[in-house]
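All protein chains but one are shown at their positions in the complex.
On to chain A.
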Amino acid sequence: MFILDIYLIMIGLLILIVGVLIGVAYLTLLERKVLGYIQIRKGPNKVGFMGILQPFSDGIKLFTKEQTYPNFSNYICYYFSPVLSFILCLMIWMLIPYYFNLVSFNLGILFFLSCTSLGVYTVMVSGWSSNSNYALLGGLRAVAQTISYEVSLALILMSSIVMIMDFNLLMFSLYQSMIWFIFLMFPLGLCWMSSSLAETNRTPFDFAEGESELVSGFNVEYSSGGFVLIFLAEYSSILFMSLLFTLIYLGGFNLSIFFYLKLSLISFLFVWVRGTLPRYRYDKLMYLSWKSYLPVSLNFLLFFLGFKVFLI
C-alpha cells in the first residue's frame, strides 16, 4: 500500500513538473505577445498556428546553442548554480496545495521561505563565478535587493498567517470562504505584489539584469543550458509568486477553475507591469524596502495581532 502510494505521488510529481515547464513556456509566449501589443506591434505569430509553437522552437534553439567555458571562471560553481536554482524552483512547486496525490505540508510557509532564501545563493554564485565585471555587479545588486525584500515579504506574509494561525497553505481557502483577504488587507496585498516583483527580479526592480547598464546582469556569461535553466527558474518563480498571491489574498485553493484563472490573471499583471513601468533607481529601491515596506508591514502585523485578539 505504502509503495503504491509512493508510485502515485511520483507520477503526480512528474505530471506537475511537466505542467510547470509547459506553463512557463507559455508564460514566455504570453509575455512576448502582451509586450508586442503594448508596443503596438504583433508578437510572434508565425511558428506553428499563430505562434503557438514559438516557445518550443525557442527552447530547441537555446539547447543547440554553444556552451561557453569562460576563462578563469570557477567552473564547478559556474556549471552547477543554474542547476541548483532550477532544483529550488521545482522544489517550491511541491507546495502547490492539492488535497491529495502530492505532498501536503503542515509547515508549508516555512518551506516556501527557506526555498526562496536559498535562491539568493544561486544568483550570487552565478554572478561571482563567471569572472566578468557585469556579472559581478549584477550579482551583488541582486543579493542586496533580494535580501532586503525578503524581510518585508516574510513580515507581510506574517500578518496573513496571523489571521489564520496556521502554516498550512490549505487553511487559506478555509478562512477566505466568506471574504477574500485582499479586502481585509488591501495595502498589504499591494505591498506583497511589489515585494514579489522585487523578489523575482522583475522589471521595475530588475537591477540584477539591467540591460541598459549591465549588459544582461548576472547571466552575461551563460549560454545554452545554463541560460535555459536560469530562465526557467525565474519564470517558474514568477508563476509561483502569482499562485501564492491568489492563495493568500484572492480566495485560496478551492478545487475550481477560477483558481487557475486568477493565477493566470496575476501572472498577466506581472507582464503588464513589465510593459508599463520604467526601471526604478537603486537607492530608491532600497529606501522603498527598508523605509516603507518594512515599517508598514511591522505596523500592520501589530494591528492584525490585535485584530486577531479582538476576534477571539
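The rule is short, and it goes like this: a residue touches a chain if its C-beta (ideal position, glycine included) is under 8 Å from a C-beta of that chain, and two chains touch if they have at least 3 such contacts; residues count from 1.
The rule we apply is simple: contacts and distances are computed from a predicted model.
Chemist: Name the omitted chain as UniProt records it, choosing among "NADH-ubiquinone oxidoreductase chain 3", "RNA polymerase B", "Anaphase-promoting complex subunit 11" or "Mitochondrial mRNA pseudouridine synthase TRUB2 isoform X1".
Modeler: Of "NADH-ubiquinone oxidoreductase chain 3", "RNA polymerase B", "Anaphase-promoting complex subunit 11" or "Mitochondrial mRNA pseudouridine synthase TRUB2 isoform X1", the absent chain's UniProt record names it "NADH-ubiquinone oxidoreductase chain 3".
Chemist: In the whole complex, not just what's shown, which of A:Ile96, A:Val151 or A:Leu265 touches the removed chain?
Modeler: A:Val151
Chemist: So one chain is hidden, and I want to know which residue out of A:Gln39, A:Asn71 or A:Ser212 touches that hidden chain in the complete assembly.
Modeler: A:Asn71
Chemist: If I consider the whole complex, including the chain that's not displayed, which of A:Met50, A:Met91, A:Leu261 or A:Leu277 touches that chain?
Modeler: The single option touching the absent chain is A:Met91.
Chemist: So which bits of chain A touch the chain we can't see?
Modeler: Interface with the chain not displayed, on the chain A side: 6, 9-10, 13-14, 17, 62-72, 79, 82-83, 86-87, 90-91, 94, 103, 110, 117, 130-136, 140, 143-144, 147-148, 150-151, 154-155, 158, 161-162, 165-167, 215, 220-221, 224-226, 228-229, 282-283, 286-287, 290-291, 294-295, 298-299, 301-302, 305-306, 309, 312.
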